[in-house]
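As structure tokens, the structure follows; a few thoughts come after it.
The other protein chains are all here in position, but one chain of the complex has been omitted.
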């Protein structure tokens, strides 16, 4: 999936270094972070252009990205000859239309999750990509590039602990907007675990259930926390504690339980403090320091075009399973997922 | 210290992306690793040329670096207009002459430690740089960029644990060449702790002593392990266990002891295994996985020209203190270091 | 250096030291361990008599217990004037009759779990104790005395983490008899978590569900592992991974999730090893080293008569909830527990 046929030439002497010019749509927290990484920490990339409804914000990011061009129209950016590929970090509702425009323009696109908020929207992208005839879309499930998760998968795939049976996930944020619907915990947060579970075991989730304790008094009425129970095709049982008002910090952990042993991912920071009666390691306040390396590696991989990122099908499947979980949350019953079969473009 | 006046233009549309063309002298393990990082993982750099006495080895690295040019003469590489800066990863004894050539050519140079094996050699580089009038030399003490060490320093500098009093270092390699002189443990290995101690506290080491237990039966006669005792200008006491035949793996740790608490750097990997009666984290077999991120950040910082790396003076001082430690090892007595005063070019 | 030739008679010199003479019924692994603790590590107790269907085994334990008397009939032991209290460590099916005999004799009795295998059996003991008019029965849920669990409860009760919302339990044994029924995982093993959950939150479990992955190939057909989901009166959600063929070792852990933070019990051993590429802590092969201190403290507390141990009602409730879990396992549905109301004798 090396996606750039023609690239900018850089370096007169070597004549061989190529730099992809990335157009960024959406320059909020995530878009600005990506612009910084593409400019400062990724090989073979530069920010070629940016668009944001807030032109001032776009201008600031452009200035900090080596003087990238500011576009007034996202479709003009997508279509510009000086833009080799597009990164979408705009609001969720706009993802579908921008991704479709990129596919129509034949340009590689990295879209932040979700690919689209609805399974119908995701399906339209699958159809467009099928019509195009090759994969152009990558979905920003960055955890697939986290050294902790890739280490976990390497241990599993290496047979070091035998056949997998269960996985316990914990996913906590310190605070969320009070009173958000309980479904948002699934579609915004636990969707990462849905993707990781599919990726880790290389198979679909077939059945889901959701259990909930009394909600935290800090949640403003949201059904928070929740415990999702997922079953995969081969019978692996995954549970996911999602808790978005956990107060104490941001934390993502899991333990894979297999026939001969278990693997735990907890990613402790490199230092610990002894102070005030405690021996402690610090926990981050949000997800960005925890997954900073994953974002960098995700972008580098996308620029390199090696195609290890989540496909449009993965984006569709994550949204599909999330919807099943929302239904299970609302009904209180186990739900069979009933995933459609994978299109030919995404097989093998 | 942004060192490139003229840079290659990359990206027609932006007109702003610059790529520094790096010449690499020495394409053994370290040089090849650096070439890979510059090609695949650093922003704004490419490998412009390589030299190695083993032309076949040089050719392989050049091919894996996007088709870099292979030079038959290191001085031709240094002088070539298509080379913006030079990275020296050749044998220790050759460092001095190549660094001097770079300074003569007015080109930025990153030299793997040691800057030179002798204090006299280091001093000649200081003189050359003084004559040149600005800093061109960076020494590859990569630990200064390790996220663990920078985190440790941030905690210290942030006043979280108060005034520092002691630091305990542990530095272990699984195996060394049997029968190497005991001094090699200091000049090759513990020299990293000498540099880190100076960097962490921002002051010189004034007195040293070395204690040794009976040597390991695995060391082939080498005085291994050793315990170095260092005192800094302000009275911080540092001890360094250096053990190059520790068998079980590679490990670098330290604990900083201060008036209100302590900070420990141990850098655990992100995952742990439960298997065969043990709950375990894996230790690496050598220093490269442990300091992979440090090397990448060191190179990115050097390419960015922000000047956070070790200077020629730091390279001189590390060699100077190492020599005092060797004298203390041989005499069994405490040695006063007697460091010369810092030249004007490296102050402030 | 055994220094006393002639020994003092307890109470003789001081007139104040009392020693309870304990009769032990069942001298298998658990009974023999208890005999050893009562003889060697508990204050104010001695083994006064033992009974076992295997008279030779009983004789061996008696000999190692300072020459305790061997009874040929368990009811004779219970009724003997030289026996102050009775410890029952015989096979599960015999618990009920021996406990009833102790109550009839008015003697304190510590019965290993389960109090009785059926809720009907447990109910008969409740009736007998009610008729007697005061509590004589303690059930051997030793985890209530484990320093880890009591520490966890102290943190919770001290308000350090706020109102509890969830608890995740992990309970693993290395191997079980192949092909045992899946219900045995609940009634023999997870019953400890059922008791601990009730004890920790001071309330009943009202609803249960059981999820199962594909079974481990090591389980010989047993549905192993299982994931129990429990809901308490106030809405705390507890999940229990029970896995009796986990291979790698014995392990009991939990994490309590509350509104302001979490508490994890993992009880690491005091030492760790670095060897062969690993930094590891050892895990025990079975539950006895893990809970050795809990057993000692449980016995000391029972001898002291302070009544902190599990009551007959706790024994009844644990069996009652376990039966609900077995029903949930078999039906695949959530089950409402429908616990009877607590008899007056056990209130307050």
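In order of appearance the chains are A, B and C, and numbering begins at 1 in each one.
Here is the rule we use: a residue touches a chain if its C-beta (ideal position, glycine included) is under 8 Å from a C-beta of that chain, and two chains touch if they have at least 3 such contacts.
Everything quoted here is computed from the prediction, not taken from an experiment.
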Among displayed chains, the one left out touches A, B, C
Which listed residue (A:154, A:285 or A:336) would be found touching the missing chain in the intact complex? A:285
Which of C:41, C:76, C:177 or C:336 touches the chain that is not shown? C:41
Given the contact definition stated above, which residue among C:90, C:232, C:300 or C:323 touches the chain not shown here? C:300
Those residues of subunit B that touch the unshown chain are 163, 165-166, 168, 170, 209, 211-214, 216-218, 225, 227, 229, 231, 234-237, 239, 241, 243, 246-248, 255, 257, 259-262
Residues belonging to subunit A that touch the chain removed from view: 248-249, 251, 268, 274-283, 285
In the full complex, which residues of subunit C touch the absent chain? 1-4, 7-21, 38-43, 45-48, 66-69, 82, 84-85, 108, 135-136, 146-148, 151-152, 155, 160-161, 260-276, 293, 300, 304-307
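As a convention for this text, only the chains that are shown with their structure count from here on.
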How would the subunit A/subunit B interface be labelled, same or different, where same requires over half of its residue numbers to be shared? same
Among the chains, which one keeps its Cα centre farthest from the Cα centre of subunit C? B
Chain whose Cα mean lies nearest the overall Cα mean: A
Give, as an integer number of Å, the spacing between the C-alpha centres of subunit C and subunit B. 57
Using mean CA coordinates as chain centres, what's the gap between subunit A and subunit C in Å? 46
Calculate how many whole Å lie between the centre of subunit A and the centre of subunit B, each centre taken as the average of the chain's C-alpha atoms. 36
For subunit C, residue numbers touching 2 or more other chains are 248
